[in-house]
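Heads up, one of the protein chains got dropped from this complex, but the rest are sitting where they should.
Entry: chain A
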């Protein structure tokens, strides 16, 4: 069977499974549609959160980032998991107790302000739409590489599948498909890692393999990797970072952002009770960790494999002849994601860091510049080919990458459509709409959101690459503090919440736009986006944490200066704090 046929088989089978689930789990009411009837088991919910959370970025890009940055990119590992500690202790149980359908609904009720709810809706939509574009674009890339269809055709196929299970089944359909998608993606991620770990270290568990001895050289994998990288003029893989302030702030932004992203929070509304919300936070992190603990192994081993491929006789010997390059390099060259240019015309691939400190060494070896470059995103996708694994593993990776992109896209689309149908249509324009009418409105908004996301995925605006900064910055600086203060402070009032959200948001957006261009329009940046121009060395990616601090400070100050919230709001805060709601309710 050809590789193409194998890929079609794996992807096709997984899609049929998702559609089958959709038909089985049809939503009958708005409660089914928005929160799956609030009857999901905490472990099932943990699995679904895992798939919801792990996007194309986690599956495809993260290991590549770690391979390229080594220690410095550990921020993604800690940031995207540490946020769950905040979610499970500071937000999820209380929001579940509140017992409504959407995140803006809590903000609107708690701050007794339709305007606060509207600000939350806008934040939610901007964060989720930018995020969903990345997923659709990722699905398009996976389609075009593995199924040999063009990007747009691939996207339309993906959109039809998502349409099927999310419009029919709502949160109920999405939950059970996400469980299936999690299984596909985790198997797809783990199998190549196990094989590669066995090849390099003899240890079948990649988590331990990356800390064990490299069989060929007899030194630990990370020591070996540090050696070959410094031989070629690169930084040591485990080298420390000078700018710790920025590293701390970037990690904090990712953590606050993770806790404040609405598509993850609403997954906690699907469980039956408050204790289940606490447990599902733990289970979610277990299922996420199965991938996140493997990612550092995938990153380090792939980096070592790439160097070994190019320098088969060691970094002191001559690199490989271009004519003898392995098949995976040829295939990825076609996509333009691997590039080679024979600068010194010796027919060999020189791969090294052509920095000043390495200039003498390069000259003595007759090298005239680095000739080989690859896009970090290909690392996970090409991994099975780099390690010479059989064709079915490649098919599995294709299905896994698509599962990661589709499951996250569906979760985001549900958050968007429920904000539109529940917070805007029912909450603002037509409060008397019937349950049936609202369910129809929810389905229509979902369909429209899919069409818009597909269009934007096929024609990604210039800012698509900046998604991380924008989505996490908005969630960290506006939603996370507003939600947390709504639970932990009775004193923060409507004025404080609005002032806090808007100032946190303004600071974050302005700082990002100054370096990345206003509304990401090319050429409109005021300052170059490089470390020496950042205020106190703080990158625009790290500003969300400062935005959150500003939000907290402004909200407290403005609340102090104005009247305290009415009695019934203070009672609402009391009631979300107690699982049974005994406290305040029985006092009166």
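Just so it is clear, contacts are C-beta pairs under 8 Å (C-beta built on N, C-alpha and C of every residue); 3 or more make two chains touch, one makes a residue touch a chain; residues count from 1.
Assume contacts and distances are computed from a predicted model.
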Per UniProt record, missing subunit out of "FAD binding domain-containing protein", "Tripartite tricarboxylate transporter TctB family protein", "Putative solute:sodium symporter small subunit" or "Peptidase M16" is "Putative solute:sodium symporter small subunit"
Answer key for A:45, A:130, A:175 or A:251 versus the chain not shown reads A:251
The one of A:33, A:106, A:269 or A:292 in touch with the missing chain is A:292
Cross-chain touch to the chain not pictured, restricted to A:95, A:222 or A:470, is A:222
Answer key for A:3, A:29, A:74 or A:235 versus the chain not shown reads A:74
The one residue from A:212, A:309 or A:570 touching the chain left out of view is A:212
In the full complex, chain A touches the hidden chain through residues 66, 71, 74, 77-78, 81-82, 84-85, 88-90, 93, 207-208, 210-212, 219-224, 238, 240-241, 244, 247-248, 251-252, 273-275, 278-279, 281-282, 285-286, 289, 292-293, 296, 574, 577-580, 582-584, 586-587
